[in-house]
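The complex appears here without one of its protein chains, the remainder shown in place.
Chain IDs A and B follow the sequence of writing; residue 1 opens each chain.
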Amino acid sequence: MSFLDVLQVSLLAGLIGVDRLAVGQFMISQPIVAAPIIGWVMGDFHTGLLVGAVLELFWLQGLPVGGYVPKDATLAAILTTALALGASPVRGVPDVAWITWVFLWVGLLMSPAAALDRWVRQKNAFLIDVARSDGNIGRGITRAVWMGVGVFYLYYFCVTLPVLWLSAGALKSTYGWLSPRLLPGLRLFFFLLPAMGMASLLTRKAHPRGRLFAVAGAVVSVVVFLGFGLDGTGPAVALLMAAALAVVVEERLRAV
Amino acid sequence: MGIVLFRIDDRLIHGQVVEGWFHHLRPDLVVVADDATAANEFQRSVMEMVVPYGIRTEIVPIREAVQRCRTGAYAARRGIILFRGPGAVLTALGLGLSVEFLNLGGLHSEGSTTVLGRGVNASERDLRDLRRLLGQGVRIEVQPVPAESPVDIRTLMSPHATGDGQG
Partner (left out) sequence: MQAVGRSLFIQSAWNYENFQGVGFGYALVPLMKETASQDAPDPDLAARHLKSFNTNPYMVGMILGGVLRLEERLASGQGSVEDVENFKSSLMGAFGALGDSFVWGGLRPLLGLLAVMLAVLSGAVAPLVFLVCYNGIVLWLRIAGVRNGYAYGAELIQYLKTINLQRKIYRMNGLTLFMIGALLPLWALQVRPEVPVFFAGLLALLVMVIYLLWKAERKGVPMLLQAAALLLVAQLLAQTGWFSF
């Protein structure tokens, strides 16, 4: 991975991180958006979209409740996409087994990253003093807020840059050592990753007719996609209408 | 089925209860037995707002909650009852409520001296009330959220209990 690529991605990562941690929460930082952006910058939008889709489902249920901060799906999406494209052992579209290999490495980094995140937020308490410092009304507070934005930008930048710079080479050579027999397993694992996010979302959804809804969704989906095929918005619209219908019918049934 | 959980929590209904216990126990009824909240419309509205759709909310004085329990109004339900503190539970027992098991989830009393768990800080008065509850045969466990493992309160209070001879 060239240093220019590393720098470019890290600068961008800072901006995406600010959306998640500081200003806006416009959800540019969700994997389904962040990964394709990084992919586009690295010259392969569609691999970015694939990574984004899988990670979006993997972290489908990332609830920041109260003071609890969940594992950082944004960081994972940025690092996985950038490394998968930047350090790829082949030219062109990378193998899914390789993307999985990158993701396994990034997954291991998530716990240290979470620790660093907590540390930053603890140190951030100095901003309260900054906010109180200036006699001129509002100036101290404004300064504290912008410094906070800077801190979060730097946090993302400072994690992304060394990870990309240092681990690209090692990832590529360790992947080369893997027996080719292991690669189909990695691909299957990547395909099954969304199951983890869905399962953990299901445990959170208390709904009296939850199973019925899921089964109805699956049945309608099989009918629609085997009937209309996978292309275009037609099947998507049909699905949405069926879902809305299911919700309305269920409510009528409750009322009776 | 009736009441599946009796809980002491000075914040009554809040995120921890909704995200933790509601998901864990799947109740269809939550009763807040607290005189002050029942009398304050603003507080009542705030709490009703947090309860998910499909769960019935009753915010009533202690006396009324006990009465409804005893007349079997909750028999066909799967309910959670919340009290503000150990004193409120004692009052309820005095009014004829029968409680075998009590979950202690949150206390931040004025002048707290003893930490019994995360977010459970008891004052001398709370400790005295808790001992009286134990004396009436109530089993009490400290467990703020279902994800944490429950701790029998006797293991936390024993030094005090032997110290002043009230155990």
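Just so we're on the same page, a contact is a pair of C-beta atoms (placed from the backbone, for glycine too) under 8 Å apart; a residue touches a chain by one contact, two chains touch by 3 or more.
This one's a predicted model, so the numbers in the text were calculated from it and none came from an experiment.
*Asks:* Based on the whole complex, identify which of B:3, B:31, B:47 or B:80 touches the chain you can't see.
*Replies:* Going through B:3, B:31, B:47 or B:80 one by one, B:47 is the residue touching the chain not shown.
*Asks:* Looking at the full complex, which residue from A:93, A:115, A:166 or A:218 touches the chain that isn't shown here?
*Replies:* Counting the whole complex, the residue in contact with the absent chain is A:218.
*Asks:* Among A:93, A:115 or A:128, single out the residue that touches the unshown chain.
*Replies:* A:128
*Asks:* Please identify, in ascending order, the residues of chain B that touch the omitted chain?
*Replies:* Counting over the whole complex, chain B touches the hidden chain at residues 11, 14-15, 18-19, 42-43, 45-47, 49-54, 147.
*Asks:* Considering the whole complex rather than only what is displayed, give the residues of chain A touching the chain that is not shown.
*Replies:* 21-28, 30, 32-33, 36-37, 45-46, 49, 52-53, 56-57, 60-67, 104, 107, 118, 121-125, 127-128, 131-132, 137-138, 141-142, 144-149, 152, 181-182, 184-189, 191-196, 198-207, 209-210, 213-222, 225, 230-233, 235-236, 239-240, 242-244, 246-247, 250-251
The working rule: only the chains that are shown with their structure count from here on.
*Asks:* Go ahead and note the Å separation of the Cα centroids belonging to chain A and chain B.
*Replies:* Centre separation, chain A to chain B: 39 Å.
*Asks:* Residue numbers of chain B touching chain A in their complex, please.
*Replies:* 15-16, 19, 22-23, 26, 52, 54
*Asks:* Would you mind writing out the residues of chain A in touch with chain B in their complex?
*Replies:* By the definition above, chain A touches chain B via 63, 65-66, 203-204, 206, 208.
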